[in-house]
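Incomplete set of chains, arranged as in the complex.
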Amino acid sequence: MRFASDNSGPVHPRVMEALQAANDGWALPYGNDEWTTRAVEKVRTAFEAPEAAVYFTATGSAANALALATIAQPYQTIFCTPEAHIEEDECNAPEFYTGGAKLTLVESRDARMVPEALARVLESKSGENVHGAQMGPLSLTQVTERGTVYGLDHLNELTTLAKRHGIPVHLDGARFANALVSLGCSAADMSWRAGVDIVSFGGTKNGLMGAEAVVIFDPKLAWEFELRRKRGGHLFSKSRYLSAQMDAYLTDDLWLDMAKMANTAAQKVVSGLERIDGAQLLHPSEANMIYASFSSAAHRRLRDAGAQYYPSTGATEGPDDAHASCRIVADWSCPDAHIETFLAHVASD
Amino acid sequence: MRFASDNSGPVHPRVMEALQAANDGWALPYGNDEWTTRAVEKVRTAFEAPEAAVYFTATGSAANALALATIAQPYQTIFCTPEAHIEEDECNAPEFYTGGAKLTLVESRDARMVPEALARVLESKSGENVHGAQMGPLSLTQVTERGTVYGLDHLNELTTLAKRHGIPVHLDGARFANALVSLGCSAADMSWRAGVDIVSFGGTKNGLMGAEAVVIFDPKLAWEFELRRKRGGHLFSKSRYLSAQMDAYLTDDLWLDMAKMANTAAQKVVSGLERIDGAQLLHPSEANMIYASFSSAAHRRLRDAGAQYYPSTGATEGPDDAHASCRIVADWSCPDAHIETFLAHVASD
């Protein structure tokens, strides 16, 4: 039962084939190869952004930190939610890459930033004098860190506030594809048409071995990004093996198909939980991640069965009828049988 | 004719097989997987260093910058040669990762640091007051950036000076294996037994897809290294695919075999050049990299034949008998036929 994270499943066979195909012979290093050219073009096509600067990194933290460093100054603050990956899970990578910018936490509900809260914070920062950190980028996460998805209206409302104050917008799209298939809109709708300036476009959590794209809609930032990527140690000499992954990802809708498989798997778990007395969702589950609560007895059964997921601390230690929360994530490779077994263990009270 | 760089050839088939094998199913992320455990153990065995802390990164610049940041303070200076990769080819990654340490360039011959020069510089820095950068690590490169290899005596002489002044020693071993087979010694001889404290142990230039190890002989530095790797965005969620490369690399001497193939190929080029009137070596070629000079006419013939190597600027533009320099590098995959064709083009004056 593999529900710990979408970074724990296998690489999709078509991606492995693409890597094997890319291994045929000799290629110029540092992105001067045909795979990179092709993959960049496919990202541009996917985003309907023929002028966009597109670069690949191997980790999402690198994509986020480099993207933010390119649009933030060290004397600024970046606005994000308290749950954001850049705040919680990158061991100060944004502070490091920006040369010491701050992160300002803006109130969220179900990990979605509250527009009124952002409006208040930006208003209070507007015209900030020399003593305080200056307004820097807004960074949003889609899918959010609690499994919810911003609707396009919500996204637009937030980015409109940012534009009004003249600050750029970053989208942490580690699960971009999962959000996209959830909303049923286009990549352009969910990025530049919604006021986003720079996207961390994830692949690693969605069936790649380790490849993310940074999509920069203003190509004037391209060279600075390249220099920052290099000095961060993130320019791969054998870039073709990053690019080949991204190339396969964007071929024949593989990225969307895998995201659909992941979301569908998660929604089966959701449906199952909804039918179980005493189980409850802690946040709406709108893509491939679930925050739920059920009995400690159920957590113990899952543990004993070797289920992989993230129960909260002490979840297995309460009395039988104590409720304890957990995180459940599905990826493209999740077998139906795992879902059924998982639910059976939860339900058997 | 593939002589541009050892980062341009294909990944060895056994490494591709290992990646495929590692793709079987689900694994815990961030290095908590069996491939990582196994690969770490193999590195320790290769270095006869059972206590060493071992971590994997995907690029050599990351390995170097993280290693140096772990042993240098921001108010120190790092001693290296003017040709060092950390000085010339990392776009200030060492300065970035150390938080602003300086690099002090020490005189070299054939890109090998001159012990008398190091002694003088360290002496002058000894007891430095608060105004100057303080003595930080010594960083040496093996194979050097001009294709020479430090003998063990030479290495020991330099590290002894470092120890005398209480500074740690980093070895940039992007071509560690090539140096090792050149010297015919053990990895321990060329590292901790020679006074080296931390090694960037390269794999990418020697048949891997993108995997390096940082070997830290003092395990007390382990946790700090892990934190610095994470905040640099260099901790891979799907770490097994880095580790599987390193695992295959260190299985059945693949790393040494590939290095021998690369060195042998280069030495064939060297022997050929030595027989060609007017061609000359600019530095002793002791591993898989050659700096040579020959006629502009020859450079033109090579260019027209599509040879991949690095001629100096304007090399193809001189009169027929003008001499112009170039860099030639061989990797494990270099076919003999390429060598012969290359030499034939150089020789046909």
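All chains are identified by letter, namely A and B, in their written order; residue positions are counted from 1 within each chain.
The rule is short, and it goes like this: a residue touches a chain if its C-beta (ideal position, glycine included) is under 8 Å from a C-beta of that chain, and two chains touch if they have at least 3 such contacts.
As the structure is a prediction and not an experimental result, all values here were calculated from the model.
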Message: Let me spell it out: one sequence, repeated, and 2 copies placed. What is the copy number of the whole complex?
response: 4
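Definition applied: only the chains that are shown with their structure count from here on.
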- request: Within their complex, state which residues of chain A touch chain B.
  value: 2, 4-5, 7-11, 16, 19-20, 23-29, 57-66, 90-93, 96-97, 204-205, 209-210, 227, 230-238, 241, 308, 333
